[in-house]
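Once you've had a glance at the structure underneath, I'll fire off some questions.
One protein chain omitted, others in place.
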Amino acid sequence: MTRIRFQQSLEDLKENLLVMAGLAEQAIQRAIEAYRVRDLSICDLVSRSELAINRMERDIDQAALDLLAMEQPMAVDLRFILSVIKINADLERVGDAAKNISERVRHMENMGAVDLPVDIPRMASLAEDMVRKSLQAFIEADAEMARTVLTMDEAVDQMNRTAYKSLTKVMEEQGHLAPQALNALMICRALERVGDHATNIAEDVIFWVQGDDVRHPKAVAKLQAAAEKAAAPAPAQK
Amino acid sequence: MATDFPIRTRIRYFTDQAATVTAVLFTALVILPLVAIFIYLLLMGASSLNLDFFIRVPKPVGESGGGMANAIVGSATLLAVASVIGVPMGIGGGIYLAEFGRGTKLANAIRFTADVLNGIPSIVMGITAYSLIVMPQGHFSAFAGGVALGIMMIPTICRTTEEMLLMVPHVVREAALGLGVPNWRAVLSITVRTASPGIITGCMLAFARVAGETAPLLFTALGNSFWSTSLNEPIAALPLQIFVYATSPFDDWHRLAWAGALVLIVLIVLAVSLVRYVTSRGVLKGAS
Partner (left out) sequence: MGVGIEVTNLNAWYGSNHTLQDINLNIPANHATALIGPSGCGKSTFVRCLNRMHETNPIARVTGSVRMGDIDIYEDVKPVEIRRRVGMVFQRPNPFPTMSIYDNVAAGLKLNGYTNHKSLDEIVEKSLKNSALWEEVKDDLKKKSGASLSGGQQQRLCIARALAVDPEVLLMDEPASALDPVSTSKIEDLIFQLKSQYTIVIVTHNMQQAARVAEKTGFFLNGRMVEFDSTHKIFTNPSDKRTEDYITGRFG
């Protein structure tokens, strides 16, 4: 096989991305843990790993840029590097989401712990599952696994909508719990975002492995329908 | 300084110098005979050169004076006839061998024949021309001499033409064919034209060689003491005249022979240079 150095560079890129992915996953887990046990020291850990994630984002983008410029990758290699760049961005956002959650936890430090009608740990576990599965799909270049991730997003979105309804109700009916409710709502939003990022990662994996762009199916379908309608013959005119 | 280098380098350096010196030496040895001949001819013949030499015919035996005007013109006539015969046939043969007959048995036969023809002694050529032309015609003639010389030119021109045509890069041929030019046209207009400097050189080599041939003319042109330009009569030629005068017992004639030899060499050089000059003016700036 020729271009051994290039193949090695692609492997290195993949490894670095996976290290960063590990940090991002860990950040979310820790943030939710901090929420569960209200431990501020864990929040510090999250902040630090977020710094590491940001630095890695820059390094990975730089490495990808170099490969594009120097090696003129084609076909699958080109799609791979493009996917890495995009997954890179999504993982960094996941890190940001983790940081947001830990910020909320800090805010809630002085508020008492209350029971809220929302199961954040369960939502978090769903979101974490999505992230883990999409990264597994990336490691194994498994487009089918990635497609299953796409179907999991709806559940998380649903939980977010339900949380919105219940928490606004709490804020209306039990005004003194408003601060906790608001923070909980923001945590749910962050977790919904994590789900979206996991979906993006899965879409990027499908693009890399199969060359298929499966993003925004609804928008694509709508445009398609409109185009077909415009191309259809007009009703007969006299 | 050479002495600063380690010993192995010094040996290489001196070997290099020695080789260069040896090469120069051998080159000088090669040029030396040519230069020596020329100088000797100059010394022996220049003194006998005067206007008379170029405009007068030989005087009868015993009288002094006279020239070789008829021999000069005679040689020119013979060479003209020889060229008319030898050049077209030689070039034509060369074109066939290189372009149209590659690999065929006929081409191999032609090539073999040309090589053999090249090796035939010139006197045998003369005898052949005698049998084929002089005897049926019943008289010696400039025509027979020209034919003998012409045939001698053919092998050289033919082989040189073939070599030069083969040296034309294949891509030039392909370029012509790629334009939809028929093969014969591509050969003539492109390949031959590209090889023309080399072909002309071949012709001049053959020309220079036969210009000095004496033996074939002995039984064909015979030589003539008088002025003659007719193709059906014997004609004088410089080499013949030199031969006759040099082997004669007269000092006068010996001096004329030296002058004749000098003039022969000079005329050949002039002819070759003229051809070179005329053909090089047609070459464009930058072309090789």
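In this document, chain identifiers A and B correspond to the written order of the chains, with residue numbering beginning at 1 in each.
As a convention for this text, a contact is a pair of C-beta atoms (placed from the backbone, for glycine too) under 8 Å apart; a residue touches a chain by one contact, two chains touch by 3 or more.
Since this is a predicted model, take the numbers as computed values, not measurements.
Q: If the hidden chain were put back, which of A:L18, A:L78, A:V114 or A:A141 would touch it?
A: Here the residue in touch with the unshown chain is A:L78.
Q: Any idea which of B:V181, B:A246 or B:A271 touches the chain not displayed?
A: Per the contact definition at the top, the residue touching the missing chain is B:V181.
Q: Could you tell me which of B:T113, B:T128 or B:S196 touches the chain that is not displayed?
A: B:S196
Q: Please give every residue of chain A in contact with the chain that is not shown.
A: Residues touching the hidden chain, for chain A, are 1-3, 6-7, 72-79, 210-211.
Q: Touching residues of chain B against the unshown chain: what are they?
A: 103, 169, 171-172, 174-182, 185-186, 189-190, 193-194, 196, 283-288
Going forward, only the chains that are shown with their structure count from here on.
Q: Averaging over Cα atoms per chain, report the distance between chain A and chain B in Å.
A: That gives a centre separation of 92 Å.
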